[in-house]
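Sharing a structure here in structure tokens format.
For subunit A:
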Amino acid sequence: MSAAAAIGLGYRVGGATLLDGVDLDVADGEFLGVIGPNGAGKTTLVQLLSGELVPTSGRVEIGGRDVATMSLAELALLRAVLPGHHVLQFAFRCLDVVMMGRYPHGGSEADARAAADRVMTETDTASLADRLYPTLSGGEQARVSFARVLAQETPLVLLDEPTGSLDLRHQELVMGTLRDLADSGAAIVAVLHDINLAARFVDRIAILDEGLVRAVGTPEGVLRPDVLGSVYGIDVKVVPHPEVGCPLILPIGGGRVG
Partner candidate 1 sequence: MNRARLLFAGFLATILVASACGSDVDSEPAPVTAAIATPGLPHVYTGPDGVSSTVESAARIVTLSGDFSEIISSLGLGENLVGVDLSSVFPADEMRSKPKVGVEFRLFAEPILALDPTVVIGDVDARPPEVIEQVRAAGVPVVIMPRLVGVDAPAEKIRLVAQILGIGNVGNSFAASVQAEVDAALARVADAVSRPRVAVVYIATQDQVLLLGDNTVFEGLLAAVGAEDVGPRAGVDGFVPLTAEAIVAAAPEVIITARRGFDDRGGLEGFLEIPGIAQTPAAATGSVLVYDDSFLLSLGPRSGRLLDLIISDLHPELALP
Partner candidate 2 sequence: MSESQVWRIPVVVLFGGLVLGLIGAMGLGLGMGAVEISPTQVFAILLDHLGVDSATEFSTTQDAVLWSIRLPRVMLGIAVGGALGVAGAAFQGIFRNPLADPHLIGISSGAALGTVVSILVFGGVLGSFAGPAGGIVGGLGAGVTVYMLARHEGRTEVVTLVLAGLAVAAITGAGASFLSVAADDARLGSVLFYSLGSLAVATWDLLWVTLPFVAVAVVFLPIAARRLDLLLLGEREAAHLGVDVERTRMVVVGLATTAVGASVAAVGAIGFVGLLVPHGVRLVAGPGHRVLLPASAIGGAALLVLTDVVARTVALPFEVPIGLLTAIIGGPVFLLLLGRTRREHGGWG
């Protein structure tokens, strides 16, 4: 069944339409990647799906229920959100930060500690546990925040550019972790910039442009030169990945202003 769905979802602010009539759903056990050029409305989509923004038209359902009718506490048990940037400036240890992800569950300190230890091992952040969050590099902070999101253990995980500031190895690690999470039954929606990275790990891709969904489907189905060419305004060549067979996008120029 559908873990989360956007139904005729629209968001207007100050006369600008950031998102318009978006219909999209993600099933349990499915990994949905959202791609699109800057300003396409990807972050707005995550904010609407998470319940953080209230849609100006349409609605969002999580687990079949309208998000607008649910409390913050209920939502926190159903979906976790990784925002695009991290603002914590106080000197918490990384372990403390990850343990904060357990807040919605209200369990004991020991439960929180056990869950945090587990996800920090999974995300290769165990070595950062005793370090102070503000002293980490941007990439390290992103990984610790990712661990915090996983510690929330929700059936739906929404991520805004989880790999943005990561090195190659950790990009692979994060995407692999998300893939495993989906395979174990969770629904994942991730905004991604790296199309090739997306193509290798996700089940379906949604291409967003100017607030509209331009295409949804399997990587093979939607990552076509004509679609990408019109959305990104560049010429691309799509070849099968020599190792895993998924589409591999190769820009071949034509970047133009306007």
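Quick note on selection: all candidates are chains of the complex that A comes from, given by their letters.
By definition in this document, a residue touches a chain if its C-beta (ideal position, glycine included) is under 8 Å from a C-beta of that chain, and two chains touch if they have at least 3 such contacts; residues count from 1.
Keep in mind the model is a prediction, meaning the values are calculated, not measured.
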Single touching candidate for subunit A, where 1 or 2 all sit in one complex: 2
Subunit A residues within the candidate 2 interface of the complex: 50, 52, 71-77, 79-81, 83, 86-93, 96-97, 100-101, 103-104, 130-132, 134-136, 152
